[in-house]
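Below is one structure, written out as structure tokens, with a few remarks after it.
One chain of protein is taken out of this complex; the other chains stay put.
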Amino acid sequence: MAYSKLTNAQIAWRAAQDLEDGAYVNLGIGFPEMIAKFQPEGRDVIYHTENGVLGFGKAPKEGEEDWDLINAGKKAITLNPGASFFHHADSFSMVRGGHLDLAVLGAYQVSRNGDLANWRVGTKGVPAVGGAMDLVHGAKRVAVVTDHVTKDGKPKLVETCSFPLTGVGCVTRVYTSLAVVDIVDGHFVLREKLAGLTLEELQGVTGAPLHLEGDPADLTVPDLD
Amino acid sequence: MAYSKLTNAQIAWRAAQDLEDGAYVNLGIGFPEMIAKFQPEGRDVIYHTENGVLGFGKAPKEGEEDWDLINAGKKAITLNPGASFFHHADSFSMVRGGHLDLAVLGAYQVSRNGDLANWRVGTKGVPAVGGAMDLVHGAKRVAVVTDHVTKDGKPKLVETCSFPLTGVGCVTRVYTSLAVVDIVDGHFVLREKLAGLTLEELQGVTGAPLHLEGDPADLTVPDLD
Amino acid sequence: MDKTLASPNAAVADIPDGARLMIGGFGGSGAPIELIHALIDRFRETGSPGNLTVINNNAGNGAIGIAAMIKAGMVGKMVCSFPRSSNAEAFNERYLAGEIELELIPQGTLAERIRAAGAGIPAFYTPTSFGTELAEGKPVEEFDGKMYVRERWLKADYALVKAETGDTVGNLTYRLAARNFNPLMAMAADRTVAQVSQLVPPGGVDPETVVTPGIFVDGLVEVSEPQQEEVLVRAGVVY
Partner (left out) sequence: MDKTLASPNAAVADIPDGARLMIGGFGGSGAPIELIHALIDRFRETGSPGNLTVINNNAGNGAIGIAAMIKAGMVGKMVCSFPRSSNAEAFNERYLAGEIELELIPQGTLAERIRAAGAGIPAFYTPTSFGTELAEGKPVEEFDGKMYVRERWLKADYALVKAETGDTVGNLTYRLAARNFNPLMAMAADRTVAQVSQLVPPGGVDPETVVTPGIFVDGLVEVSEPQQEEVLVRAGVVY
């Protein structure tokens, strides 16, 4: 059967469907930030950013930025009613202390036991870690959004990460361009896959066995152009 | 020669003479609090209290108390201009983190190496420690105000404390009813004594050798009735 | 999202027997009297919750608040730094009769252990209590030539806090020195409920003056003219 893999926007849309009403959420800088755009109607989500803001809203219009009001990606933000400011130690108390309901990050690799590699691919260049190693600890749920494979077609869901780790056994759900995969007791458990994709095809681009707990659901996402 | 030992007010007065301009100071509850009354003119001292106030002032008039504005001894206080409020963890960051210039406490016993016993005299009754064990660490200078001997005439400056310790090697100066004694390299060093008191008499009521570095000065304190 | 609760009774309705309960305040300042009294009412009506572990700087004063909880027989253990105070008969009697347990912790260590729980720090080193009987059995270690004691985080199932202004998403400010342990306890419990003197809509608290961000607060109830513990004690009120 034919299928076309999800765009980043579509992966973000799918991840957004799992945002719970009243949840405190940190979206990693870059691709995961896109999830906020697809927050379902009627759900109230409070966004946290590492640099000390809770309850921030959409980006301001161009020209209306206040550059003292930014997120961890150094992009200008606005505040929603009920926002608060705090210093970095309090901010990471929220992260490490188990107060966030969800953190969503990007990934280079996720291993079947939930190890995440997302901060460095080699030893060249300037390393930078930011808040990623903190975010993978403490949030009640740590999810990843990612293409299912690398640009040259290699699996990103793997037996063991070959890139330097961000955290050990921390990821519990992965939203990819082909599937939704949970990590349960050291195994990938397939929850959803694109309807046009066979289990064998999906397994072929996945670096560790996909387990089933009942039939996987169809991964259905609207066109987002 | 004849002498009369200092009253508590006179001990407090003597301790107050060493308050430095611009110093951040915590006075233990009870007797040490009296020091603030004798703060020398022209010196600006900022008082800290464990329950989260910096820059408090005199007690309010009776009937004008706001019982949400108290010190660690649960007495009503007022604020001086430039005061601030903070929570208990920040308050003890100031204590432990080396930010206070001076803490003055009472004592049951002080040993010649600066150990302090001031929180418990036996195993009877309800024990209570409060902030004493924190205050003896971190302040740049930890001083004690005390009678030179117990009510039944036993030395309070001793070789080794027999009562449970509050802190180890923490006290650097003791203001007593008879003398001012520093603790230097594990020894009591006599700085000042009442003029009418001989060295032998003083040594007789002191539980460990008093060392001299030059002649001790006269401990001179005004009448305070 | 609206975290408003209907009443003090509703705020304490699900605290079970044996719970570890942090209660804000220092002496009479910042004590959530109405929440405590609602809990006592529940105990008197239903016999529950009993055998509570209560974490507070003190062990109650007079015959109201925590002292009244102790008197009612709801408290199996107190965790505090200064149980001995001028009006602490309720605790004293039970303690000397061997009817209540006491864990005594230096005040700064108590604050830091609570903060550590809220901050996801399972253990830390402090100079406080080194060489004293309160450090017995605890690991010690030398850093930069000075000795320190290792202390663990201190968590609770519930925290009852008193705040001045709260918005409906849980942002809190405090009144004067009534701040004390309240913001720390709000971070350290699985479920935190706050009584606030003034409940306002989101946006009603300046984001720069929020002391406790709403993420730490699960429920709020407005008690518009709260009782003050010290005032009650001085008036000889018995609850």
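In this document, chain identifiers A, B and C correspond to the written order of the chains, with residue numbering beginning at 1 in each.
Keep this in mind: a residue touches a chain if its C-beta (ideal position, glycine included) is under 8 Å from a C-beta of that chain, and two chains touch if they have at least 3 such contacts.
As the structure is a computational prediction, the values presented were derived from the model and not from experiment.
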item: Which of B:Y24, B:F38, B:W119 or B:F188 contacts the chain that the document leaves out; value: B:Y24
item: Option from A:P40, A:G57, A:P127 or A:P222 whose C-beta touches the chain left out; value: A:P127
item: Positions on chain C where the hidden chain makes contact; value: 112, 116, 119-127, 141, 143-144, 146, 148, 152, 173-176, 208-209
item: Missing-partner contacts on chain A, residue numbers; value: 50-53, 66-70, 74, 85-89, 91-92, 95-96, 115, 125-134, 137-138, 164-168
item: Positions on chain B where the hidden chain makes contact; value: 21-22, 24, 44, 46, 48, 54-55, 79-86, 89-90, 92-100, 137-138
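Throughout what follows, only the chains that are shown with their structure count from here on.
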item: Fewest hops from chain A to chain B - one hop per pair of touching chains; value: 2
item: Central chain (distance from its CA mean to the mean of all protein CA atoms); value: C
item: Chain of greatest Cα-centre distance to chain C; value: A
item: Chain centre separation (chain A, chain B; CA means) in Å; value: 56
item: Distance from chain C to chain B - Cα centre to Cα centre, in angstrom; value: 30
item: Approximate Å spacing (C-alpha centroids) for the pair chain A, chain C; value: 36
item: Set of chain C residues in contact with two or more other chains; value: 115
item: Sites on chain B at which at least two other chains make contact; value: none
